[in-house]
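And then chain A:
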Amino acid sequence: MTRKAIAVLLMAVLGLTGLTACSSQTASEEVAAADNAGEESDAQETEEAADTGKTEILLWHVMSGDRLEQLEVIVDGFNASQDQYEVVAEAQGEYDEANAKFLNMAGGEGSPAIMQIGDQHIQAMYDSGLVENISDMMEKYQYDSSQLLAQAVDFYTVEGSLYAMPFNCSSPVVYYNVEALKNAGLDTPPDTFEGIIEAASAIAEANEGMKAFSITSWGYLLDQLLTNSGYPIVNNDNGRSARATEAAYQEGLLRFYQFIQDLIEADGFENYGESDDDINAGFNNGDIAMFITTSAWATSIMDSAPFEVGIAGIPHFADCEPQGVYAGGGAFVMSKDLPEDVQAGAFEFLAYAASSEVQAVWAANTGYYPVNQGAYETETMKTLYEEQPMMKIAADQLLNGQQNSITAGPLVTTLVQIRDDMMAGAELVFNGGDPQEAVNMAVESTNQQLEMANAQ
Partner candidate 1 sequence: MIKMENIAKSYDGNTMVIRDIGLEIKKGEFFVLLGPSGCGKSTLLRMIAGLEEITAGDLWIDGRHANELLPKERNLSMVFQNYALFPHMTVRDNILFGLDARKVAKKEQDERLNKVAEIMGLAEYLKRKPAQLSGGQRQRVALARSICSQTPICLMDEPLSNLDAKLRGQMRGEIRRIQRMLGLTIVYVTHDQVEAMTMGDRIMVLNEGCVQQIGEPLTVYNDPENLQVATFIGMPQMNIFRARAEQEGLRLNGSLILRRCGGQPCPAPAEECIVGIRAEHFRRGNESTGYVLEAKAAMVEYTGDETQISFENGQGYSVVKWPGQIPAEAGEALTLGVDAEHLYFFDKDTGHRIRQDGGRSQ
Partner candidate 2 sequence: MKKYSLALLYAVLILLAVLMVFPLLFTILLSLSDNADIMNGQYWPQVLHFENYAEAFTKANLLYYMKNSVIVAAVTTFCQVALALLAAYAIVFIPFRGSGIVFGLFMSGMMIPMDVLMITNFQTINAAGLLNTYAGIILPCIGSAFGIFLLRQNMKQIPLELKEASDIAGVGQFYFFRKVVVPLSKNSIITLAVYCFLVSWNNYLWPLIATTKDEVRTIQIGLRMLSASDTQQDFRLVAAATMIVTIPTLILMFFGQSRLQEGLTKGALK
């Protein structure tokens, strides 16, 4: 190819994308464009929509790898199930990146109709005023919300209304090496932190070179552990009765850090920092007998370990009544003030994605819990639980938990930072730091960030 030809080609490519940008109007305009089929032929998508006469619903998500494939199954399934709407899924990196981008675009051109958020972003979404009240939508489109998992609904409820449609739900569980525990005379992991300390030496003695327990410093795991022992994360009933203004996790976090300190003293703890992959590899390698991470990993952990893996609920402090966990994970929010047909299509997709059959398949192939109660009655789930009873144990922890402000989970705009603060403290303690000091540091940072965020 001559140099000139390349230059022309380059110009053409640049020009074309420029046109695409100019013509990527809001969805309603695209529908209008669809009516004038043929006139707009520069943008591929518009062309597609024009051919099929479908309304385009833009969906932003943060799934990748295997999860992306599973999400595509759902999107394709929805698109094939009806001929009015076409959901176009676009990946946007990670939860925090996608969230920042969504807020920055502030509903402008190119904003999605539906976006997947992480549990940590629900308050920020609500505060932004950019997302639709899902409870209102449910009423408008006559959706029966009682079919949804109550715990998940609780979590995404702000001021009495649901602001996100639960989608990918998970919580932390204990994974254990069945044989190693058996060697130490245990059928299941101890229910309590105290029990773990007691069992530490037995496990070490019965298994050469193995330590009893580990956990990463991931803040999400820590606040779920506090929840299970009945400790709130922030004040004002975890932000449920009024806007959270300061940290309330002091007592619970101190006890947890002290537990880690005691366990280190009992030589029952292995430090993997914040790496989930490292802790998983250590577990598979027989370096630790138990560890805690999200249930979303269940399938892959069980598949990759060269020994039998057990799953159990997370421990609590001996003097606390176990409360269960909150329904973490992710959910879909819907942009506010969408054109009527886009809104209708978007809601139809949300309903589809949360339907019992879809949730059952999604859960079975990923390790998330179904957010639709009906899903647990489907053949898919029944078969799964029959084949892998451990998966049911994980779900039961959530399903059988209490329903109160503690297990509704923390509602606070700085949840991301709070988890970071807890993580920083945990790293300190993992490396031999003083628990009280670690808690003080975390609380100071949390309160400062919260004050700043609330002042805005």
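Details
We take it that contacts are C-beta pairs under 8 Å (C-beta built on N, C-alpha and C of every residue); 3 or more make two chains touch, one makes a residue touch a chain; residues count from 1.
With respect to how the candidates were assembled, all candidates are chains of the complex that A comes from, given by their letters.
Treat the numbers as computed from the prediction; the structure is a model and nothing was measured.
For chain A, the touching candidate in this complex, among 1 or 2, is 2. Residues 10, 13-14, 17-18, 20-22, 24, 44, 58, 60, 62-68, 90-94, 97, 100-101, 104-105, 108-110, 112, 168, 170, 276-277, 280-281, 284-285, 294, 296-297, 299-301, 303-306, 329, 366-368 of chain A are the ones that touch candidate 2 when the two sit in their complex.
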